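Attaching a single structure in structure tokens format; questions to follow.
In this view, the complex is presented without one of its protein chains, the others remaining in place.
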Amino acid sequence: MDLATFLVQCLNAVQYGLLLFLVASGLTLIFGIMGVINLAHGSFYMLGAYLAFALAPWFGDWFVTRLVAGVALAAIFGYLLEWAFFSFLYERDHLQQVLLTYALILVFEELRSILVGNDVHGVPAPSWLGGGFRLGSLMEYPWYRVFASAACLVVALALYAVVQKTRLGMMIRAGASNRDMVRGLGVDIRRLYRIVFAGGVALAALAGMIAAPLSSVYPNMGASVLIICFVVVVIGGIGSITGALIASLLVGFVDTFGKVFFAEWSGVGIYLLMAIVLIWRPEGLMKRGF
Amino acid sequence: MASDAVAGTAVVDSVADVGALPDIARREPGGWLVPAAAALVVAALPFFVSPYGQDLVLRIAVYAIFALSLELLVGATGLVSLGHAAFLGIGAYATVLGSGSDGASLAWLLPLAVAAAAAYAVVVGALSLRTRGVYFIMVTLAFAQMAYFVVHDTKAAGGSDGIFLYAKPTLAIGSTTLVDLGNRAALYYAVLVALAFTYAFIAMLLASRFGHALAGIRVNEQRMRAAGFATTPYKLAAFVVAGALAGLAGFLLAVKDGAVNPELLSWHESGAVLLMLIFGGIGSLRGAVLGAVTFTLLKELFQSEALLGPLAPHWQLTLGLTIIAFVAALPRGLIGIGAQLRALARERAARAARNAA
Partner (left out) sequence: MQSIRLAWPAVAGALLAAASIGATAQTSGPIKIGLMLPYSGTYAALGTAIENGFKLYVQEQGGKLGGREVQYFKVDDESEPAKATDNVNKLIKRDNVDVLVGTVHSGVALAMAKAAKDNNTLLVIPNAGADAITGPMCGPNIVRSSFSNWQPGYAMGVVAGQKGVKRAMTITWAYAAGAESTKGFTEGLEKGGGKVIKDLTLPFPNVEFQALLTEIAAQKPDAVYAFFAGGGAVKFVKDYAAAGLNKTIPLYGPGFLTDGTLEAQGASAQNMLTTLHYADNLDTAKNNAFRKAYAIAYKSQPDVYAVQGYDAAQILANGLKAVGGDLSKRDQLSAAMRKTAVDSPRGKFTLSAAGNPVQDMYLREVKGNNNEFRSVAVKALADPARGCKL
């Protein structure tokens, strides 16, 4: 493999990893702060993609506006879902959470089938992000992929800023360490959890919206993302955003280079990575912390 | 609870915390008579029931063995594994791969399937038991996914379409065939015997010193260690036995279906068997069997066009909502209905007494 190809593959790995990070960050927040295993997280990703498809005719080329609108809708949906369903899961043990959210996947898939149908749909990228730039004589790299990576990085920084530098972030971190103490101090922890959950859903939906022009929307699209996200979250350390970032990039590299060098075994690679990390550091790369 | 996840006692405590679960080694009402009677009824069924019905019973029985094997891990030891289907699948694949195109003798094919599953369980167990709580759940999932992808992606195991079993195993001494699993009646009774064996074996295991040690680990592992028990070998032993029994279920499944497929190792299958346990009630062997019956019949019901007409294609919705209702309303499963109703009645009586006073 020559240097040019190697660099391009690295670019591919980073771009895939960053998109994974966006979905995984939502999952690690929900998992870490509220201790809820949410198998339906892939469905939120799918929700975002289908939102991108549904909102496209209304917003045309105003892509960023479309993203903002979609995120807002998803956040509202998440808020309501937490109030109606997830708030009852905190007292339950992990097994029940696994099964309840698994059932939720079935329900969402069927609702999607009933409401939107089973066809595959394309979502066009906005025209101002069309085309690409040439990577030497090798191939073109689409501008949209650059935008996607940049957007993920911006969100990562924003997330970091919110969690480390704001009052809300402080309450989130406190609630993660000691829920009862925070409640005793007068903070409405139920509303806090609702906000965090809505944030997690919004992040996953945003990832789906950004990915939609790249992957198109189709039935069961959440399933493949879900398991890989769990792998990322567990490798990075549950509740750690920085960990999720590092882990996503690792997974991106293992997946990309695995495909090129070990075609048959590339599927196994990610799980091998997870098993190795967990055996070396049973609580993930970054322990509790952000 | 989030902070407890790191210490790892959360899952262990919370399984025991869902009310006073029936202690798995405690005598349940009816003792041995109830399972024995059920076995007799099932043995007599082929005389009353259509071939399709017999297939259904067979399927339920094989899944009951699978569920029982997981009960040993989840209910008895408190270890929630999201990768148990890997052992089912490995047992099934070993069966088909070992049969080749001419079929094989039951005498070594069955031990092979069980041993293959047990071998993988030793490896997975030894490595996963270093983690706790939700990390344990995830590591078991990871190992199951690895096995899934090896079977799904590589040519060695036939790829994503699976492989067929061309000749069913037989047991022969010299030139006389004692048992031919290609014969439907023989298979039916063989599966029934296997189910009875599994049930009895686990029941006896749990009543023994080993079983009591597992119960102690489930309730409070630190206390067990303080009392001088090396808990890891016990957990590993439970893990391997559970894996071996799942391999047995896999063997029977491969023989019954005549085909194996990578989806047998998928996390959906692992999730389904956990659902069976929770439907039936965790902490009870009868619950495991009842859960297998319930889950299979529910799925049949929801997909049946004859019974549900236009709702049948939307079975994902009906099944999903039913699962939510079940898990939410009956955390102790069907077996626990009696106890739950009694607890409710007691609460109501106590409240009435308080109001009257």
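Every chain is named by a letter (A and B) in the order it is written, and numbering of its residues begins at 1.
As a working rule, contacts are C-beta pairs under 8 Å (C-beta built on N, C-alpha and C of every residue); 3 or more make two chains touch, one makes a residue touch a chain.
Everything quoted here is computed from the prediction, not taken from an experiment.
S.K.: Among A:Gln9, A:Ser87 or A:Thr242, exactly one should touch the missing chain; which is it?
M.R.: A:Gln9
S.K.: For chain A, which residues reach the chain that was dropped from this view?
M.R.: Against the missing chain, chain A presents residues 1-2, 5, 8-9, 12-13, 15-16, 109-110, 113, 117-122, 124, 132, 134, 138-142, 144-145, 214-216, 218-221, 224, 255-257, 259-260, 263-264, 266-267.
S.K.: What is the set of chain B residues that contact the non-displayed chain in the whole complex?
M.R.: 29-30, 34, 37-38, 41-42, 45, 48-53, 55-56, 59, 149, 152-153, 159-162, 164, 257-259, 261-264, 266, 269, 286, 290, 303, 305, 312-313, 315-316
Here, only the chains that are shown with their structure count from here on.
S.K.: Just give me the whole-number Å value for how far the CA centre of chain A lies from that of chain B.
M.R.: The answer is 32 Å.
S.K.: Along chain A, where are the residues that touch chain B in the complex?
M.R.: 32-35, 37, 88, 90, 92-96, 98-100, 102-107, 109-111, 113-114, 176-179, 227, 230-231, 234, 238-239, 264-268, 271-272, 274-275, 278-279, 282-284, 287-288
S.K.: For chain B, which residues are in contact with chain A within the complex?
M.R.: My answer: residues 1-3, 5-6, 10-11, 14-15, 17-18, 74, 80, 82, 127, 130-135, 137-139, 141-143, 145-146, 149-150, 152-155, 267, 271, 274-275, 278, 282, 314, 316-317, 319-321, 323-324, 327-328, 331.
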